[in-house]
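Here the complex is missing a single protein chain, while all its other protein chains stay put.
Letters A and B mark the chains as written, and numbering starts fresh at 1 in each.
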Amino acid sequence: MLNYIVRRILYAIPILLGVNLLTFALFFMVNTPDDMARIHLGVKHVTPEAIVGWKAEHGYDKPLFYNGAADGLETVSDTLFTEKSLKLFALDFGAADDGRDIAREIGQRMWPSLAIALPTFLVGLLAYISFALLLVFFRGTPLDTAGVILCVALMSISGLFYVIGGQFLMGKLWHWFPISGYQPGLDAWKFLLMPVLVSLVAGIGDSARFYRALFIEEIGKDYVRTARAKGLSELRVLFRHILGNAMIPILTGVVVVIPRLFMGSLIIESFFGIPGLGSYTIDAIQAQDFAIVRSMVFLGSLLYIVGLVLTDISYTVVDPRVRLE
Amino acid sequence: MKGLRLDNLRVEIVAGQRTLVPVDGVSFAVGADECVALLGESGCGKSMTALALMRLLPEGGRVTAGSARFEDVDLFGLSEAAMGEVRGGRLAMIFQEPQTSLNPVMTVAEQIAEALAAHRNLNGAAARVEAGRLIEAVGLTPDKLDTYPFQLSGGQRQRALIAMMLAGEPEVLIADEPTTALDVTVQAQILALLKDLQRQRGMGLLLITHDLDVARDMADRVAVMYAGQIVEWASRDALYGAPAHPYTQKLFAVLPRPERRGERLDSLPGRVPGPDAAFVGCRFADRCPVVFERCRSEVPAFHEPRPGHFARCHLAENGFTSPFADGGGGGISLARGLATPPNPPQRLVTVGGAVDPMLDVRELAVHFPIRKGLFKRTVGQVKAVDGVSLTVNAGETLALVGESGCGKTTLARAVLRLIEPTGGSVRLLGEGLAALSGESLRRKRAEMQIVFQDPFASLNPRMKIGAILEEGMAALLPELDVAERRRRGAELLDQVGLPIDATGRYPHEFSGGQRQRVAMRALWRFRLGC
Partner (left out) sequence: MIKPVLLWSDALILLLLALVATGLWLARRNETLRMPLRQVMASPMGASTGLLLAIYAVIGLLDSVHYVERLPEVPGKSAQYSGEVRSALDALLTPLRENVEKTYSAPFATHLYAKETITGPDDRETRDFPRLNRGGQHLADPETDFWPDVLKRGGLGVLAGMAVWLVVMRLETVGEKKRREKRPPWQRGKSNRAFLLTLLILCLVSGLLVALAPHYHILGSDKVGQDVLYLALKSVRTGLLIGSLTTLIMLPFALSMGIAAGYFGGRVDDVIQYLYTTLNSIPGVLLIAASVLVVQVQIEAHAALFDTAAARSDVRLLALCAILGLTGWTGLARLLRAETLKLRELEFVQAARAFGVGHGRILLRHLLPNVMHLVLITVVIDFSGLVLAEAVLSYVGVGVDPAMISFGNMINGARLELAREPVVWWQLAAAFVFMFVLVLAANLFADQVRDALDPKSKGRA
C-alpha cells in the first residue's frame, strides 16, 4: 500500500513536468516574453530598454529551455523553464502581473470557493442518488419514464440558463437573495445559498440519469436474482444489494473531483460575483495574466493526481476485492 | 399429493415488437423426496420454466396460462409479499453461474444471515450459529463464513449458494444447471452433495440439465424438453431403457460412448427452433429422422404408450411400437438403429514408414514474471507450464486432460508460439520452431493449427464467413489468386456440410456447432500438400 502510494507520487513528477512543458510551450513559444512585455507596457512605452527592464523585473530575462551561454548542467538549469517549474513544484507561485502574491491570493480565495463547492458536492451526491433510486424503484412505470425524460430535458439546457434563470427568479422576481456579491463572515450564507441551489439543479439531469443507469445495470446481474430467490423484499434488494454494489463505481467516480473542489467553479463564481478561485482564474484569463493561469493549471493538475491516488485508495476501502499492489 | 405440481405453463416474453413464447404448455410434478430432471438442449425453455415457478421471470416476461400448486397453495395466485415468503422458503433455487450469483461485496455469512432473517426470524448470534451449521452441511469449513465470494473457488461458491438456499428449509429445491460451469471433478462432488441433501432432508429436487449422464445419475423421473414443450416424461429407467420420442433417441445416438469408439458419431441436423418460431404440427418435425406427413400438419398429443411413460409423438399413439426401433433392446442399441451405420475404423497411413513424431514437445515451459514493489522488480514467477514433454504421431489423437487453470491452453498457445515459451523445444515434423521468426514462423504455423474453445469468440463477428476463410488463405498461401481462394473456400465449406451460400453470411447466423465447424475448417485446412 505504502509502496503503491510512493510509486504514484513518483509517477506524478513526470506528469507535472509534462503539464509545465505544455503550458510553457503554449505561452512562451507562441507568445515570447518580448511580446508579453509589449502587451503589458502598452503601445506608447515600448522601447527596447523598457522591454529589457520589464523582463528583468518580472524574471523573464533568461532563455526558455536552453541556455547556450552557460556551461555544463546550467545550459538546462539556468533557464526560464527550469526556474519557473522548480518554483511551482515548491508551491512557490510567485507574483501576478499586478504584483500581488499568488499563493496568498489562493489561500484567501479558496474558502469562498469551498463554501460553494463542498455543499454542492455533498448535497448533490445525496440528492441525485436518492432521485435515481426513486426512479429505479418505479422502473418500467410511467413515473420512471417521466423522470428520465425530465432528466434528459434538464441536461439539454445550457448551464448559463440555470444561472440566469436562478438570478432572475430568486433574485429579481422573488427577492429571496441578493443577485450577486459576497460578504465574508456569518452573513455569507445569503450569498452562497443561491449559487449552491443553482448548481444543484443544473447538475441533476446528468447525474441522476447516470446513477440510474448504473443501478439498472446492477439490477440485471445474477446476484440480484439470487437475492430475490432468497425471498428478500424488493426494498431490501434495492438498498442492501443494488445500492451496495453500485456505490462502488459512484463513490470511486466522484472521489477524483474532491481535491479539485478547492478550485471552485468558473461560471458560478463569476456570475454570482463570489471572490473564489474560479473567478480569480477567469479574471486572469480575461486579463491574460499568464502567471496566474500557469499557477492554476499546475495546481489543478496536482489536485487531479491527488484525486487519482485517492480514487485508488477509495477502491480498497469500499471494494473488498481490490488490494493495491 | 405432496410436492410441487405444474400444469400447462405458458410463458410469454415481450421483446420490442415481438412476443416470444419460450415455454408453451409444460406440465410436470416434483413429489417430496423425489428428484426430477428437466432435460433438454440450451434454449429449449428449461430455465424459463424454473424462473416462472419462482416468479422471477426477466423483464417483459410473464406467465400467461397454467398453474403451479404447492399442495394447497397456488403460486401464481399469491400476492408479491406472500410469494416472498415462499421464495427462498418452501421453494428455493440455485443457479448455473457460481461466479456471478453471489453478491461480491457481502461476506458469505451476511448473505446466509439475510435468508435466515427473512424466513426463520433468526438474527445476531443465533443466525451466526445456524449459518455455521449450514455451511458445514454443504461441506465447507466454518472459517469460510467470513470470506467474500472472490476468495472462494467455483465449487466452494456453489456450496455457499446451496447453503444460502437451504437456510429457508425448502421443500423443493430447483437446481438450474448447477454444475455446468464447474470442472468435471468438482461437478461430481456438487451433484453428490445435492443428492445427499435431498435424501437427508426429504426435499424434492428439480434438476435442470442438458447432460444425459447427470440426469441418469441423479433423477427418479425425467422430463425431456424441446422447443418450449415437454416431449417425453417417464421414470428414469423407462426413459433410459426405451426412449419413446425420436428426439430422445437421437440425443442418445449423438453421444460419444466408450463402447462406440471408432464409429462415426451420429449428428442431429439443424438447431432448436427459437422461441419466436411459429409451428404447424410437430415442433421436432424439421429435424426428425422418421418424420411423415401427419407430423407436418397435426400437433401430436401427449400419448401414453406405456403406463407412466408419455411421449409427444404421433408414433406413440398406438402403444409403444416405433417402426424404426430394432426390437426395443437397450437405449443405446435402439438409438443405433437410428444412427448411420458405423464406419469401418480407418487404418492409419504412415508416410514412408517415418518414425519421427509429427509433433515433438520437449520440456516446454511458460513462466510469467510477478512484478512487485516500487520498481516492479521481478520477485517470482507463475509457472503456468513447467517442463511438459509430449509427442503426437501421425494419425494419432492425443488428449490433454486437466482442470481449468492447470495450463492446458497456455501449453497449446505456446506450442504455436502465440505465447513465447520460456524454455524447452517444439519440433514439428522434425523442424524446431524456436529459432523461426517472421515469415518462416508464419509459414510453419500453416502446418499446425488450433481450434479454440469458444466458437463464439473465435470468429470475428464483423466479418463474413467467406472473408474469414479467405483471410487465412491470403496469409498462408499468398500465391493463390482471388478466384482460386473463393473456389477453395467454397470447397472447404462443402466438406464440413455447410451450404455454399454460407460465405456471404456472418458468424452470428450460425448455430454454435456450425460455427465450431467453420472455425475448424478455417484453421485446419492448410495441411501438408494443400
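Structure notes:
Everything below uses one rule, namely that a residue touches a chain if its C-beta (ideal position, glycine included) is under 8 Å from a C-beta of that chain, and two chains touch if they have at least 3 such contacts.
This is a predicted model, so every value here is computed, not measured.
The omitted chain makes contact with just one of the residues A:Asp101, A:Asp187 or A:Glu217: A:Glu217. Seen across the whole complex, the unshown chain contacts subunit A at 14-16, 18-19, 22-23, 26-27, 30-31, 35, 148, 151-153, 155-161, 164, 167-168, 172, 209, 212-213, 216-217, 220, 260, 263, 266-267, 270, 281-282, 285-286, 288, 293, 296-297, 300-301, 304-305, 308. Counting the whole complex, the residues of subunit B in touch with the unshown chain are 59, 413, 416, 418, 441-443, 445-446, 449-450, 452-454, 457-463, 471-472, 475-476, 506, 519, 522-523.
Here, only the chains that are shown with their structure count from here on.
Those residues of subunit A that touch subunit B in the complex are listed here as 3, 6-7, 10, 140, 221-223, 225-234, 236, 240-241, 244-245, 248, 318-321, 325.
Subunit B meets subunit A in the complex at residues 54, 56, 59, 80-81, 84-89, 92-93, 95, 97, 100-106, 114-115, 118-119, 148, 150, 161, 164-165, 167-168, 372-374.
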